[in-house]
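Of the protein chains in this complex, one is absent; all others appear in place.
Going by the order they are written in, the chains are A, B, C and D; count residues from 1 in each one.
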Amino acid sequence: MFENRTTGFALALPAAIFTAALFMVPVGILLSEAFRADGQWSLSGYVEFFSEPLNRTVFWRTLKLGVLVAATSAVIGYGAAFAITNLDGRRRGQVFGLVVLPLMISPVARTYAWIVILGRTGIVNDAIVGLGLSETPVRLLFTETAVFLGLLQLFLPLMIISLVSAMENMPRDAIPAARVLGANWLQVFTRVILPLTREGLVMGGTLVFTGSLTAYITPAILGGSKVLMLETLLYQRVNVANDFVSASVIAMILIVMSFSANLLLKRIATARR
Amino acid sequence: MTGMPTLASRVVLALVLTFLIGPFVIIILAGLSAGNSLAFPPDGLSLKWYLKVFTVESFQASFALSMFLAVFGTLAALALGVPAAYALNRYDLPGAETVRIIVAAPIIVPGIIVGLALLRYLVVPTGVGVTLALFLAHTALVLPYAVRVVSSSLHNLRADMEEAAVLLGCTRLQAFFKVVLPNIRAGVLAAFILGFVTSFNQVPVSLFLSGPGVRTLPIDMLAYMEITYDPSVAALSALLAFLSVAIVFAAEKFLGFSRYV
Amino acid sequence: MSDAFVSLQSLTLAYGDTIAVPDLSLDVRQGELISLLGPSGCGKSTTMRAIAGLLAPRAGRIGIAGRDVTRVPANRRNVGLVFQSYALFPHLTAFENVAFGLRLKRMRGAEIERRTRDGLATVGLDHLARRKPAEMSGGQQQRLALARSLVMEPDVLLLDEPLSNLDARLRLEMRNELQRVQRATGVTMVFVTHDQAEALALSDRIVLMRDGRIEQLDTPEGLYARPRTRFAADFVGFENIFDVVPEGLKGPEGTVPHRVPHRVPGDVAALAWRPGGVRVGSGELRGRVAGVAFAGTTREYVLDSALGRIRADAPAGAERLAIGDQVAFDLPPETACPLGTA
Amino acid sequence: MSDAFVSLQSLTLAYGDTIAVPDLSLDVRQGELISLLGPSGCGKSTTMRAIAGLLAPRAGRIGIAGRDVTRVPANRRNVGLVFQSYALFPHLTAFENVAFGLRLKRMRGAEIERRTRDGLATVGLDHLARRKPAEMSGGQQQRLALARSLVMEPDVLLLDEPLSNLDARLRLEMRNELQRVQRATGVTMVFVTHDQAEALALSDRIVLMRDGRIEQLDTPEGLYARPRTRFAADFVGFENIFDVVPEGLKGPEGTVPHRVPHRVPGDVAALAWRPGGVRVGSGELRGRVAGVAFAGTTREYVLDSALGRIRADAPAGAERLAIGDQVAFDLPPETACPLGTA
Partner (left out) sequence: AENTLTISVYSFAQDAFKEAVYDPFEEICGCELVVETGNSVERMAKIEAYAADPVVDMAVMSAHDALALARKELLAPIDTSKLSSFDQLYPAAQDPLGGNLGVGYTFYATSIVYRSDLVEVNSWADLLSDEVKGRVALPAISTTQAPLVLMMLGQALGQDDILQTIDTVGENADDIVTFYERSSQLAQLMQQEEVIAAPIGRFAWSRFRGTDLPFEWAEPAEGQTGGMNVMVMTRGNGNEDLALQFMDYWLSTEVQTRLAELGIDSPANAAVEVSAEAAENLTYGAELINSLTIMDPAVILDQREAWIDRWNKTVIQ
């Protein structure tokens, strides 16, 4: 830690000022519209928003999918991250590269791939029918399942990246130490790995949850107007109805959701057992 | 480690990779289709869609724009973010948490709102060009990643190395460039890659931030698909993915990324 | 399985392509304290990891208490290991670190509390029970690691350089504590140290290792007084080693006549003296003082002679020599250790 | 400023709210090698950091070569520091690590090359010049850190436990090397170690620290033979310390009559003996062997007596005692160290 704070501020402030001035100010003005009605400060935008049953449905659906995607990616992410950290150097690099690869593909194209995969004649339905799980192809497209899968595929890499780096920063012999002290693998996970990687979990969880809330392409294409999420609803409000007040309300809700999720995760992570 | 659930973890890994990479394989193959629609398995093989990509004029302009935004937006974010990350890690600053929150804000704001806000309260009133607005927006979007990733590698870098450098005669600035930067190269590179792909694939922000003749590639692809639903978009995506991989690979070779990871 | 308590049979241990230990066999008796000694990188920690079950052998078998545990996972071997790197849990307090293993045994809370407190007291950390490892000094962390293993009362306790970060006094205290525990519980201990004095003081037997192989397995007295190879002699402090040749002794700088002891010469390839075995002040050999250091009860000299460098200790009370002084010295046959051709 | 080469005047050093060193004054002469000795956490490293300019004092002044450097930044003090943690540059080879500081001095390439090679050779690492720190063993890294500071030829060289990871032989070599460098260049050195033998062997003077304060400042012989406080006596190995009372000596278990040396009793509060100063086998006192350890040339006994625990060393050649044996022993006044009331 250095003592010269002036230098510290000189280094930290440009980034903060940049974001504040060019980002937070315009966004803030827009968001403040949600608190205005007929030139007055008011919460009526919010009241109206939540009085619409559709909006409530979409709100809960968004929350549900966000939590589900974040939770699933955490579970899968731990498995994958653990497996990756246990690979030897070279192989680890290769597998890590494969995990990162999907990030390089345009989400537009990735989402369309799901249309092919999940269609009536797609491989998933081929498998379902082939295995005799169902007589006829199952409708998967334009369902919450499709949106869930699309989002999971989109954001799982971010979770894995966070967890892998957290695991790599774990003290070297912590797991062997727990083993020698009699812990089985489940206990090793709950008592050592989980508490030692919670920073990574918080970061991954925030990225995935926030990402799922604010993703546009995936719910738009895989869900369509039958499976609206807040972000697609927002787009509709702006683009179809030219209704900026609802749009700001939705945006504000999304921001509050992301922010509280982040706080909640941090709280859970730092809670003493 | 003995008794590590090797088999189980291998299986998990295989499934995860299939899930993550599967769609990519489908995109590559669908682009090779001889038919007129996205299909898997493709109806016959041909390179016609891959070739067609190069004949669509709008793709060229939007590709150039997206490339510009991704490269320079990310570099700008790093130029702002690396010093900030350094200050947040090495100085005991009052208000550090506030700075962290401000810088992280762009991640949690829905992209559509960002685009709309910048259009209505930056582009329109100040008359700055859409390209500049896009550049600023992309810089702000990438900044949180830059700060976070670089922070975490700084966090793992012992501060006493800098002290050693100073005792050997470096100024703080020299110590940063000679000792800190080389050791956080991997983090900086990772931030660059993450920023690059975030910016390059960014859709919602750019939905509104487009102007006559100014449109990012993903928006252009969406528009293209609204009209023509042929496999050339799959082909284009596959080509872009290969390009990204090549850029990462080159950057890795160039910066010696893996040596320090 | 042999009747040894811990039995290693033809173990081959490797990391990827690096074979750290090629073929190791060793029997440790019940209640014994055996030390592994040897230069850095010779495979001491690797051997410990294999006994603990953290590294699967490429070949060979491991037996503990008459049972073949080669395939038994680490958490079911009832073996304690104090890691060279401590391997404390950074997210837990000192108390919780020590209680960790006890909790896994589903012990009653009061019992856990009692045993943990006792364990902390044993290593003198009772006042720091609430601290996290990061808030403790290096020596305190090391003692915490020790306590964490001790409270588990394992059948076999493996200690990998458990005292390396303690100052002389604390080290002594901990050594006594370990001996007390051993007497009290009869636990079998395998001890790794780079400090010979510690190995000599503590061990029932010492395994001197070199490149993953056993160089000499002996009692402390045996190893200390009768190292069998140059490597062993050098390692236990016979710093002056010279070849026996027909003309006398041969050193790097030259050959001098010498009263080689009455043995079959073919047997003895070299003779070795500790610094304390060199007599300074009288004798047929001549040297010039090239270095001197005060070492409490003795004064350590480095002499340049016709044989080469000689390290010699003289009692602190003897006449003081300064750098550059000429001095007579002797390499008495009675203090020499004869080394074979190996 | 005093005429001392390094002069610390009433230094107060703190981290946040923790005051590590409350008020330290110390003068180091030019060309001197002074050691800081003291238990873990007593403020040794902290003091070094302040001299180097890495930690600004809360109060007090620091002078080097007659100049007040309290406000001079670290890179302009011409002070070298070998970090306890090495602080090597992981991205540079051994060669480049050593050359780092020289390059900043804008030296000619050939000169840099020569001095770097010399520096590496000095610490025996010439063959590893191309390796990165991560590819070197702990001891090699430590020597590299040493070389990096040595080549800079600083006015003052601060060494924070620079030999702690070396085995006994290498340690001795490095010690000699440091002495050679000091003789050759006349550099002023401040040395931190937790190893007394090292401090005794190397230092011109020793500073014994305790909780950020100086407990005793003395020559090695002085500190070793005449510690002035219980703390100091205990620290340098007078392990048997008993209060002087009118009836004789008082230990934790009881009081025994004793021939207290002819001094004004008020002056002497306690007497202390090293284990080597206790005579085993004869004498008026009786003890029971409670522990025994072999230590090469000596045998270390722990005796239970009417005074309490006694630690005593007997020559290895003397009669061997076993645990439980009764033995006579003596605490001879001639080997006792008298301690004042402080």
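Definition applied: contacts are C-beta pairs under 8 Å (C-beta built on N, C-alpha and C of every residue); 3 or more make two chains touch, one makes a residue touch a chain.
Note that the structure is predicted; figures quoted are calculated from it, not measured.
Asks: Looking at A:39, A:53 or A:130, which makes contact with the chain not pictured?
Replies: Within the whole complex, the residue contacting the unshown chain is A:53.
Asks: Which one, B:45, B:64 or B:223, makes contact with the chain that was left out?
Replies: B:223
Asks: Write the list of chain B residues that the hidden chain touches.
Replies: 35-39, 56-58, 119-120, 124, 207-208, 210-213, 215, 223-229
Asks: Please give every residue of chain A in contact with the chain that is not shown.
Replies: These residues of chain A touch the chain that is not shown: 52-54, 57, 112, 115-116, 119-122, 139, 141-142, 220-221, 224-226, 228, 236, 238-242.
The definition used in the following text is that only the chains that are shown with their structure count from here on.
Asks: Return the distance between the CA-based centres of chain B and chain C, expressed in whole Å.
Replies: Each chain reduced to its C-alpha mean, chain B and chain C end up 54 Å apart.
Asks: If you look at chain C, which of its residues touch at least two other chains?
Replies: As it turns out, chain C has residues touching two or more other chains at 53-54, 73-75.
Asks: Indicate the residues of chain A shared as contacts by at least two other chains.
Replies: 3, 176, 179
Asks: Using the touch definition up top, name the residues of chain D that touch chain B in the complex.
Replies: Residues 52-54, 73-75, 79-81, 83, 85, 87-92, 100-101, 104-105, 148, 152.
Asks: For a test of understanding, state which residues of chain A touch chain B in their complex under the given definition.
Replies: 1-5, 7-16, 18-20, 22-27, 29-31, 76, 79-80, 82-84, 86, 93, 95, 98-110, 112-117, 122-123, 152-153, 156-157, 160, 165, 169, 175-176, 179, 185, 203, 206-207, 210, 213-214, 216-217, 230-231, 234-235, 238, 244, 247-248, 250-251, 254-255, 258-259, 262
Asks: Please name which positions on chain D make contact with chain C in the complex.
Replies: 39-41, 137-139, 167-169, 175-176, 179, 194-197, 200-202, 220-221, 224, 234-235, 237, 239, 276, 291, 293-297, 300, 302
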